[in-house]
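Have a look at the structure that comes next, please.
Complex shown without one protein chain; remaining protein chains in place.
Take a look at subunit A:
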Amino acid sequence: MWKEIGDREAGKIRPNSFSSRIKSNRISNLQLSNYKDIVSPHRGSINSLQVDLTEGRYLLSASSDASAAVYDIQKPTNYEGNGLIAKHKCLFSVDKQHERGHKYAISSAIWYPVDTGLFVTGSFDHYIKVWDTNTRQVVMNFKMPGKVYRTAMSTLATSHMLIAAGTEDVQVRLCDVASGAFAHTLSGHRDGVMTLEWSTSSEWVLITGGCDGAIRFWDIRRAGCFRVLDQSQSQLGRRPPVLDRSAANKVFSKSRSAGQSSLVKPQAPQKKHANGHPIKQTTVGRMPAKGSARQRLHPGMLSIQDRATAHYGAVTGLKVTEDGMYLLSAGSDSRIKLWDLESGYNTLVNYEMVRLQTSKPIQLAVSEDSARVFVPCMTVVKAFDVWTGKMSLAFRGHYESVNCCWFSSQDQVAMIDKFLSGLRANRFPMTWMKGTLKTRIIGVIRIYFYIDLFQISHAIYTKKFGVTEFVNPKDHDKPVQEVIAEMTDGGVDRSVECTGSINAMIAAYECVHDGWGVAVLVGVPNKDDAFKTHPVNVLNERTLKGTFFGNYKPRSDLPLVVEKYMNKELELEKFITHEVPFSEINKAFEHMLRGDGLRCVIRMDA
C-alpha cells in the first residue's frame, strides 16, 4: 500500500485507480474480524440484512422469529476485553410482543431509500408493514394475498414511492407509501415470485425472478413485461462485436411472437432497446395452442406466452451491479448466471458451485467495482471473480447455512469496505454477519500467574476460534466449575482440558452436565498427581475420557490435518505467538513459564 501512496504522491497513478487498487487489495484480505462483534437479539435465523444507503451506519436485520432489529455499526454500545472488542448491541428491535408486530417470520426488511426514518418489513404472515424508526410504530399496513418473500424500493426513485412485493402469488404487487394504497399489479409469472430488485439505472424498471425459473423485466409505467431472460440466448464475453450480434439474431429462433403466430419464419424482435421501451409486435397474433380458446391479447401482455426460463429451477437470488450493466442471478439448480442487461444475453460465465440453498431466497452481494460477487453457499460464503467465475475467497465461520450477505462500501475512516453476513464481526476492515442460529462456546483460562496482557490476548485469540463466552476464574470466588454450571443451566455438554494441570482436569470433569456430559482430558498431567472427585459425579453418568495424541494414526491422519491447513480450514499461524532464534532459547522458556504466549517457535538455524 505504501508503494501506491508514494506513486500517487508522485503523480504516477490517477486518483481513481489509486482508490480502486486500495479497495481491491482490502477486499482480497477479507477475514473474520476479531475486534468487532454485532450482538443479535434474534432467536431464529436471519433472513435479510441491509445497511442503510444514506449513511451506511445503521444495519437492519430481519429474522424468522418475527423480529427485526436495528444496530449502529459504526459506534459500538460497549467494549469488552479491556477496550479491544467493540460490541454492537441492537438499538431496538420489534418483535411479536409489539402490539402490531408481525406474527410469523419476517422474510425481508429494507430501509426507506431516502433516509432512515422509515423501514419496511415483509413477512410470512401476508403483511407488509411500514415502520417509523423513531417512534417504532407501524404507520402503514398492506395485506398481500400470500406469503411475502421479498420487498424492494427503488433507490433512484424521485417521482414514486412504490414498494414492490414478491409473494407466493403469481402477481407482483406495487404498494404506494405516499397514499397507502396498492398501485398496480404485474402479471406474467407462472409461479410465486421469490426475489425482486429495482434496476440501478432506471427508476421505472423492476426485475423479478420467479419460482418458475423466469426472470422478467417490467417497466412499471406500462402493462406487461418487456423482457424475459432466456438462458439459451447467450453471448460469449462482455459484449459481442456488431457482426456477431446480427448472426445471433438469426440463430435466435424463439422470438416473442413465435408462440402465437403460425408463420413459418420467426419474426426478429426489436428488443434491444434502452430500458423502458416495450416490444413492437408487428402482428397481434392469435394463440392457436392445443385445446385453449383463441384470444386476442394486448401487445403488452404477449409476454405471458413467452416461456423462456433463466434457470432450470426457481430463481432464488438477484443482484444488479452498481453500474446497472449486469445482473447476477442465482437459481435452485445451483447455478449462478451473469446477464448483460443491455443485450439481455447470458454471458456464459461459469461459477464453480456445488450446492446452493434451494428453499429460501438468498441475498447476494456485489463489491462496489463489480469485480467480485459474494454468494452464500450452504455454510460458506464464497467470493467469486465476476468475469472468470473462479472462487477467490471462502469465508467459513458459520455453523449453519448462510442466508444473506451484504457488502457495505462505506466506513468511518474513508474508503474502507465492510461486508456483513451474519452475527460475527469480521476482521478490520471487514465485518461479518450471519443468518444462523447461535451455539455457545465458552472458553476458560486457567492461569496461575496473573498477567494482564495474557488475559486480553486470550480474549482475542479465543474469539478467533469461535468462542462466544469467556470466563476468567480470577473474577469469581467460587470454584470455576460451579460458575460454569450456573451459566449453562447444569453444566456444559462437552469440556476439553488442555493444560495438564490437575486442578483444571478436576474442574473440567465437574463442570459437565449430568447424564450426557463428556469431559475429555488432552493435557498431560504430572505423574505424581492424583485425580480426586466425588464419586456421585460418576453415578450421575458424567463421562471422563482421555485421548493420547488425539487418537490419531500419524501415517494416515496427519496428512489430512495438513490438507486442512492448506485449504485454510485450520488457522495455525494464530497459535504461534512468538518466534525466537536458537540463541535466545532462554527467552522462549521465560515466555512459557510466564504464560505469555501460546506457542513459541524456535528457529534452529540462528
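Keep this in mind: a contact is a pair of C-beta atoms (placed from the backbone, for glycine too) under 8 Å apart; a residue touches a chain by one contact, two chains touch by 3 or more; residues count from 1.
Just so we're on the same page, contacts and distances are computed from a predicted model.
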Original post:
Can you tell which of "Eukaryotic translation initiation factor 3 subunit K", "Serine-threonine protein kinase 19", "Protein YIF1" or "Ribosomal RNA-processing protein 42" UniProt lists for the chain that's not drawn?
Top reply: "Serine-threonine protein kinase 19"
**OP:** Using the definition of touch stated at the top, determine which of A:L91, A:V139, A:V496 or A:L560 touches the missing chain.
**Re:** A:L560
Subject >> Residue of A:M353, A:M487, A:I502 or A:I602 in touch with the missing chain, whole complex considered >> reply: A:M353
Original post:
In the complete assembly, which of A:V138, A:C377 or A:L544 touches the absent chain?
Top reply: A:C377
**OP:** Determine which one of A:G56, A:G146, A:G324 or A:G389 touches the chain that has been left out.
**Re:** A:G389
Subject >> Residues belonging to subunit A that touch the chain removed from view >> reply: 212, 232, 234, 236-237, 247, 251, 253-254, 258-259, 262-264, 266, 288-290, 307, 312-313, 333-335, 348-350, 352-355, 377-378, 380, 388-389, 556-557, 559-560, 563
